[in-house]
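All protein chains but one are shown in place.
The block that comes next holds chain A.
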Amino acid sequence: MCDADNTTTKKTIRVATGDRAILPEGAKTIPIYIMGKKYDVPETLTIMKAMEFAGFKFLRGAGCRGGICGACPTVYRMAGDYKLHYGLACQTVVEANMYLAQIPFFPANRAEYNIEEIGGAAEAIHALYPELFRCVACNLCTKACPMDVDVLGYISALKQGNIKKAAQLSFDCIQCGLCASRCMGEIPQYHIAQLARRVYGRYIQPRAEHLAKRVEEIESGKYDAMLQDLSAMSKEELEKCYVEREREPDMTAPGAWQPKETRYL
C-alpha cells in the first residue's frame, strides 16, 4: 500500500506535544541552521520559538521572554556572508538561512566586593577590574550589544574615572555578556558596568530625601493602623473599597490632583 492511498483512506490525527507544534494551514517554512543543523521552521517565529518548534527545550538560556532579562543572547550569521550579528532569541525573528547559536552564559570574570567597603572612587573599580585597561577601543563590544548600549563609551568613561557617565551610559545593560564574548582584552564589561552603577547609587547619586522621610514614617508605625483595617476586611468589603477608591486621572500634571480623602496622607 502506497502513501497516497493511506492518506486518502485513513485520516491521521496530529497532536501537538511539548516538542512538536502544529503548523497552521498553508504556513510557510524557512530553513535555519541551529548549531549547524538544518531545520525548517515557520517564518515569523522568534529564534527562541523556532528552536522550540525544532524540538529544543530550554532549561537555561530562557527567562523573561520579553527582551529584558538577558538570558537568551544569540549569535547568528546569514549564509554567504562573513558578518556576525547579535540579538536576543526571544526578540529576534528568524530569517531564511540564518546560522545561529545560543550563548546562555559567558564565563567572564566577576570580582567579589563589599559595596559598603570599597568607597566611591574610580580607583576602587580599577583595582577590582584591572583588565579594564586592556581595552584597545576596537568597539566589538558595542557592535555586539543587543540593547545598543555604547559599551566602549562606558568603558572609556571608567578609564577616565567618570563613574556617573558610565552608570548612565550602561543603564540599559541587561547583563547578557555578548560584549565580553567579543572582547580581545578579556574585559567583563557588563560586570564592570554593574559595579559602576552600584558605586554610583551608593556613593555618588544624591539621596532621595522624600524616600528617607517616608521610610521613617513607615517605621514609626504611621501606616500600621490602615494596614490592620485592610487586613481585617472581608473579601467583599475589600473589593468594594478597591472599586470605589479614588484614583488620580491618567496624564494628570504632577501636583495638580489631590484626593478628597486626606486622612491617609
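In this text, a contact is a pair of C-beta atoms (placed from the backbone, for glycine too) under 8 Å apart; a residue touches a chain by one contact, two chains touch by 3 or more; residues count from 1.
Heads up, the rule we're going with is that contacts and distances are computed from a predicted model.
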Inquiry  = So one subunit is absent here. Using its UniProt record, which name fits best from "peptidoglycan glycosyltransferase", "ABC transporter permease", "Heterodisulfide reductase subunit B" or "Multicomponent Na+:H+ antiporter subunit A"?
reply    = "Heterodisulfide reductase subunit B"
Ask   = Looking at the whole complex, which of A:C64, A:V93 or A:M184 touches the chain that is not displayed?
value = A:M184
Query = Of the residues A:A27, A:A101 or A:A137, which one touches the chain left out of the display?
reply = A:A137
Inquiry  = For the chain not shown, which residue from A:I32, A:L88, A:L152 or A:L178 touches it across the whole complex?
reply    = A:L152
Touching residues (missing chain, whole complex) on chain A = 122, 135-139, 142-143, 150, 152-153, 155-156, 159-162, 184
